[in-house]
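Note that one protein chain is taken out, while the other chains of the complex remain in position.
We just call them A and B in the order they show up, numbering each chain from 1.
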Amino acid sequence: MSDTATAHHDDGHLSLNNDNKKLLMWLFLGSDCMFFGTLISTHLIYRKIYPESFDPTSLFSLELTSFSTFILLMSSFLMALAVSAMHKGELKSFRRNVLGVIFFGLIFLGCQVYEFAHFVHEGLTLSTNTFGSTFYMMTGTHGVHVAIGVFWLICMYFYSHTGKMDAHESAVDVEIAGLYWHFVDIVWIVIFTAVYLIEFI
Amino acid sequence: MSDVHYAPLPVSTKSHKDSETDKYHTFVNLALCLAAITGVELVLVYLPFNATFIFTVLLTLSLFKFVAVIAWFMHLLYDKLLLTLAFGTGMAIATGTFVALGSLISRSNVDLDAITAF
Partner (left out) sequence: MSQTETATPAPKTSHAHQLHVLKPERSRLGLMRPDHSKSVFIDWLTTVDHKKIGIMYGAIALFFLFIGGIEALIIRTQLIVPENNLISAERYNQLFTMHGTTMIFLAVMPLNSAFFNFLIPLQIGARDVAFPRINALSLWSFVAGALVINFGWLLEALQMMGLFAASGPTAGMTDLAPSGGWFGYAPLSSKEYSGVGTDFWIMGLQILGVASLTASMNFIVTILNMRAPGMKMMRMPVFTWMSLVVAFLIIFAFPAITIALGQLMFDRTFGTNFFNVAGGGQPILWQHLFWIFGHPEVYILVLPAMGIISEVLPTFSKKPLFGYSIVIFSGAVIGFLGFAVWSHHMFTTGLGKVATAAFSLLTMAIAVPTGVKIFNWVGTIWGGRIRFTAPMIFSLGFVWMFMMGGFSGIMHAAAPADAQQQDSYFVIAHFHYVIMGGIFLALVSGIYYWVPKVFGKMWTGSLSTWVAVLIVVGLNVTFFPMHFLGLLGMPRRTHTYLEGFGWSTYNLVCTIGSYILAIGILLLLVDLIRCLRSGEPAGDDPWDARTLEWATTSPPQVYNFAKTPIIPARDALWSHKHGPEGKKITYEDDHGHGIHMPSNSWMPLIASIGFVPLGLGMTLKQAGVPYMGSLAIFGLFVITLGLALWAIEGPGGFHLHPEEDEA
């Protein structure tokens, strides 16, 4: 079976492949900075040139948004633990943490759906004014990112039960899913400050 | 989604596990820190301070959260420099471009009479 040469050969492939996947994910995230940069700057530019057109302070509930920010930050924490668990090969701990991330992600999405429904009920729709257009598209795109992340992690959770997952092969897959999840989190950190908090100063 | 074949390796060394345990403590500390900052931010906007002061503090805090998540949760601190460069380039170009764009468009360019919505 595997003589030393083969082991060496596969070792090369494994580490190289891990490097490739990680670099691909980081490049995607670098590119994603431009995506969210465009969305957030569109929002801020319209806020800047029409400060009087719409007052969101009566609409926004800082308590709710702070809660969902907190939830997302904690999900990021659990994700970091899940990646760590996978590196140690502790599959059970990995599952527990990933379930936590999924749960928190769903809470975040729930808050966002509630928030959108509430805003629409209060009369702010996509076509009401520029604020509605930019706000919904920006937070909506972020929400879609979260939803994709939740879907990805659910797939991983079920995959971990097939017995095909182990520390060596899957750690990097979990890690790049984690990178994606953390990125979604940092985008929200920016949105929370630049879109929500700033309106209340 | 790999396209290169690989096979299982022998279990890695113990020091690897130790470093993961160290990371665990870092993660817990950071999580507490992030939660606290979010709380501070929430309280801060209601306090009767100078707007510029609050704005600066908010910006600093969110920048700290941003960098902290990238550095520790996303392992960028522990990882290769190349990854930092790949992400940093994107971040730098995005920041530069959109700060410039924001300062290029101002209210004085806008024909407010043409707008019927408000």
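Criterion: contacts are C-beta pairs under 8 Å (C-beta built on N, C-alpha and C of every residue); 3 or more make two chains touch, one makes a residue touch a chain.
The shown structure was predicted, so the numbers you read here are calculated from the model rather than taken from an experiment.
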Missing-chain contacts mapped onto chain A:
1-2, 5-6, 9-10, 13, 16, 19-20, 23-24, 27-28, 30-32, 34-35, 37-39, 42, 45-46, 49-50, 53, 89, 91, 126-127, 129-130, 132-134, 137, 155, 163-169
List the chain B residues touching the unshown chain?
1-8, 82, 86, 89-90, 93-94, 96-97, 100-101, 104-105, 109-110, 114-118
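To be clear about the criterion, only the chains that are shown with their structure count from here on.
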In whole angstrom, the CA-centroid distance of chain A from chain B equals 12
Contacts from chain B onto chain A in the complex sit at residues 1-2, 4-9, 11-12, 16-17, 20, 23-24, 27-28, 30-31, 34-35, 38-39, 41-42, 45-46, 51, 54-55, 58-59, 61-62, 65-66, 69-70, 72-75, 79-80, 82-83, 86-91, 93-95, 97-98, 101-102, 105-107, 109-110, 117-118
Touch list for chain A against partner chain B, complex:
2, 7, 10-11, 13-14, 16-17, 19-23, 26-27, 29-34, 36-38, 40-41, 44-45, 48-50, 52-54, 62-63, 66, 69-70, 73-74, 76-77, 79-81, 83-84, 87-89, 128-130, 166-169, 175, 178-179, 182-183, 185-186, 189-190, 192-194, 197-198, 200-201
